[in-house]
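Of the protein chains in this complex, one is absent; all others appear in place.
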Amino acid sequence: MLSSLPDAFAILMTLEGLLVLVLGTALGIVLGAMPGIGSTVAVAMVLPFTLSMGQAPAIMLLLAVYAGSVYGGSIAAILINTPGTPQSAATCLDGYPMAQRGEAGLALGWATVASVIGGLVSAVVLIFAAPQLAAFALQFGPIETFTLILLGMTCIVSVSTGSLVKGLLAGMIGIFLSTVGGDPIVGEMRFTFNNWQLFAGFNLLAVVIGVFALSEVLMRASAQLSTASELVDFKGVTLPRLAMWKGRRRTLGKSVLIGNMIGVLPGTGAATAAFISYAEGRRSSPNGDKFGTGEPDGIIASEAANNAVTGGALVPTMALGIPGDAITAVMLATLTLHGITPGPKLVEDNPTLIAAIFAGFFVINLLLLPLGLVLSRVAAPILRVKEAFMMTAIVLLCAVGVYFVRGNPFDLAVMGAAGVAGFILRRQGFPMAPLVIGMVLGPTLEITLRQGLILTDGSFWAFFYGHPIALALGLISVFALIFPLLRQFMSMQRRSL
Amino acid sequence: MQKLLNEQAMVLMGLFLIGSGLYASTFAQSFSNVATAQSPVFFPRTILMLWMGLTLIALVQAMHQNEASAPVASLGRVALLLVTSVVYTNVIGHEGFFLPSVVFAAMSLHLFGIRNPIVVALYAVVVPGALVLLFNHMLSMPLPVSRFTHLF
Partner (left out) sequence: MTLQRVAAFFACSLLAAPVVAADDFPERPINLIAPFNAGGGTDLLLRGFAPHFAEAIGGDAFVSNMAGGSGTVAASALQGQRPDGYQLGYFSITVSTIQPQIKNVPYDVDSWTPICSVAASPTLLFTNADTPYQTAADVVEAANAEPGKLVYGSSGPGAMTHLTTVAAFAGLGILDKLKHLPFQGSGPAVKELTAGTIQFFGDTEILMTRGDFRPLMVFNSERLESYPDVPTATETGIKAPLNELYLWGGLFAPAGLEPEVTAKLEAACEQAVASEGFQDFAATSGTVINYRGAAEFEAFFRQQYESNGALIEAAGL
């Protein structure tokens, strides 16, 4: 495949190739930055155009829009606390407090640099180690995945700002919401009360957008109305100076690694990576205790990881023909449409095309930096509007975004209800990030647990016997659960002395 | 008694009632008789039990701390926006995107303190109108339309 790289760059460096990359990335950033509009809707918007394009440009456009929208999502999350996707929810935790302190530009700067580095490293890993990583992904059966998700769940403890009990409770509400609908193993309906709309369960994005974006609008309506003519003090992205990186490189490196590894495993996703990386950053970073109060390390941990997932998710997609997430599934279907069968021989049979896709992915991540800088300068005046205009636009955009996720007006009603519930809970100091973690990881936790029990004939302890990866992850989960409690206990002891 | 009547305690008690109601509902429905852990309600029941337990702990904590919730600047404004949002998100399916959005935008702008009728009217028509124009007519990705015409 490496030998095809020159040919691949020849494909990219045509006018059409460059145009697709630049415009696609820019469009992705703009769409992702709109509250309520996430990667799913952005990809659905460009999909019809890809049907009439050639193989390489079609895939490139999808990738560009996807990577752009993942990065763009951090903009809405940081500036107005309204993530359009679950994977940006972790970015809010420190990004928004920084923006409130008046450091919006710098917060976005950290997010931009972390995103670009996360994406670039994952592109390099993709180009050089895709087959090895694909083999690693195959080691992760249901039992291993279960323990990984368990580890992800322990992040609820780390992101429970304020009250741990309320965080755990929010997590339970999230997991519960994900169990509504068809049982994943036997297919019977749960908590649907004979309402066919509920047969498909609650849509994750409808709930996420409700509890973050819509409830944010309600929170602002309940507070003293801002009389300022500018909602956020934002003049564009300010890149952090090199000296400011002191002591943060380790967090960055770890986050990129976590994002890559988790991205490679099909069906786990960017939100899991962002939260696990955030929790690990909080544990190991020298600035760990400041997490949640506007600490750049928190932004780095979340953004580097969720962008590194994009490259990771392409590994099983391209090396095995198995989609890593919903977006890579669309890419595979697009390939099929162009007469290419995805599968283990994909790279062997189409070396130039795949090399072009990988190289294109590298270029897209390079483009994020200049495009992010330029677009944020252009967009800054738009953000300098009165609160009323901004809040109203957020609700309208959220309605559009949620409607297009599944094309079902019922999801809008779910968003409305989630907004009200989120507002009530947030007023009582319930953190919303655990609810998102619960809802993202809940379904996988349940299905992998039950799949594992089918495979071991009902013995839970057999999960750890003969499954070394599962045993290791299980132990790390226990440690991750105990460590924050231990630290809290020790600091209490110290204080009492 | 006073401690049981504050907003925080009421929310927690509400959560407890919802949790226990859902828990009870799992017994009303009959499920296929499969091994315990594979029963469709095993996992949700476990979660709901944790839900109820955690609510009780939070209630006990709340009684000991008795902290006041954040003040609401204007109860009328929040209540009105709350109701408007819920109605808005529920009627789009029947009445289309455009008309409810115009009404919602006008209400929301007013509630957030924009009093100039021309600005309100202009914004309420132009922003939803632009979205409908973009999605329904330029992208062939239509938002729900009203019962009157397929154009918006």
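We call the chains A and B, going by the order they appear; numbering starts again at 1 in every chain.
Just so it is clear, contacts are C-beta pairs under 8 Å (C-beta built on N, C-alpha and C of every residue); 3 or more make two chains touch, one makes a residue touch a chain.
Owing to the predicted nature of the structure, the values given are computational and were not obtained by experimental measurement.
*Asks:* For the chain left off this view, which of A:5, A:22, A:129 or A:185 is in contact with it?
*Replies:* Per the contact definition at the top, the residue touching the missing chain is A:185.
*Asks:* Just name the one of A:329, A:374 or A:471 that touches the chain not displayed here.
*Replies:* From the options A:329, A:374 or A:471, the contact with the absent chain belongs to A:329.
*Asks:* Where does chain A touch the missing chain, residue by residue?
*Replies:* Those residues of chain A that touch the unshown chain are 43-44, 47-48, 51, 137-139, 141-142, 181-187, 189, 194, 196-197, 199-201, 203, 266-267, 316, 320-323, 326, 329-330, 333-334, 336-339, 341-344, 406-408, 410, 443, 447, 451, 454-455, 457.
*Asks:* With the missing chain put back, which residues of chain B would touch it? List them for me.
*Replies:* Counting only chain B, the missing chain is touched by 140-142, 147-150.
Heads up, the rule we're going with is that only the chains that are shown with their structure count from here on.
*Asks:* So in the complex, which bits of chain B are touching chain A?
*Replies:* 7-8, 11-12, 15, 22, 25-26, 31-32, 34-35, 37-38, 40-41, 43-44, 47-48, 50-51, 54-55, 57-58, 61, 69-70, 72-74, 77-78, 81-82, 85-86, 88-90, 92-94, 97, 101, 104-105, 108-109, 111-114, 123, 127-128, 131, 135, 139-141, 143-144
*Asks:* Under the definition above, what is the set of chain A residues touching chain B in their complex?
*Replies:* 44-45, 48, 163, 165-166, 168-169, 172-173, 175-176, 179, 183, 185-186, 188, 190-191, 193, 214, 217-218, 221-225, 386-389, 391-393, 395-396, 399-400, 403-404, 409-410, 412-413, 415-417, 419-420, 423-425, 427-428, 442, 446, 449-450, 453-454, 458
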